[in-house]
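One protein chain is absent from this view; the other protein chains keep their places.
Entry: subunit A
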Amino acid sequence: MALNESATNVFSEIRSYMNAEQDIREEIRSVVRDLEQHGREMLAVMQMVHQPDGLKDTSAITTKARGMFEEVKKYFVLISDKLPENQYYRFHDHWRFIMQRLSFLAAFIVFLESESMIGCEDCAQMMGVKTKREEGFHIDLDDYLMGLLQLASELSRFSVNAVTAGDYNRPVKIAKFLGDLDSGFRLLNLKNDSLRKRFDALKYDLKKVEEVVYDVTIRKLASTTITPAPSGE
């Protein structure tokens, strides 16, 4: 039957294509593994801000972590070199997780430095990637937003530890920030995807911080009041 020959020809071509794909995946995986290790080290560095000593001098920690981001750029260059053109999303799953974590770390650094939200451009720049797909290896908007949501959880924990270390003003600022973040996320029409599920956790983070602020406020521990009007002190 003619199909026998046609089938073997047809499939042998596809098989070599699949093997090539497997090789690319293998290579990406090995780079991502190293990057993930590096990411864990950065996370460990950033965790020091939860210590009383670290809390007093966050700038030393953020400077160190910022320096570590330089190496991240090298990893992303390695990964993007392995990608066939315009096929970012074919392999996206491999680095999605670490990219979210890195974008969280970047957002955390920026928040500690300036108490502001990191922009998508700044985030991409710290990792040495682009923001738009057309420009090359980029950060997916969803991953950046995931990073922000991870930041919210981290900050709610941070506010608790700040109080323990005697810093009563920080929770107030964090509460304001998370409030803004929450109303920002409410603007988005999220689909029923992982981002949506992660966003559902934001309200608990916010609630936690608000409770901390409440505890601090009724005991008149915070020097700044929540109302922006100057109180004369």
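Going forward, a residue touches a chain if its C-beta (ideal position, glycine included) is under 8 Å from a C-beta of that chain, and two chains touch if they have at least 3 such contacts; residues count from 1.
Basically, contacts and distances are computed from a predicted model.
Name of the non-displayed chain as stated in its UniProt record, restricted to "Translin-associated protein X", "Autophagy-related protein 16 domain-containing protein", "Gamma-secretase subunit PEN-2" or "N-acetylglucosamine-6-phosphate deacetylase": "Translin-associated protein X". Of the listed residues A:R29, A:K56 or A:R90, the one in contact with the hidden chain in the full complex is A:R90.
The chain not shown here touches subunit A at positions 1-4, 6-11, 13-15, 17-18, 21-22, 86-90, 92, 116-117, 119-120, 133-134, 141, 145, 180-181, 183-192.
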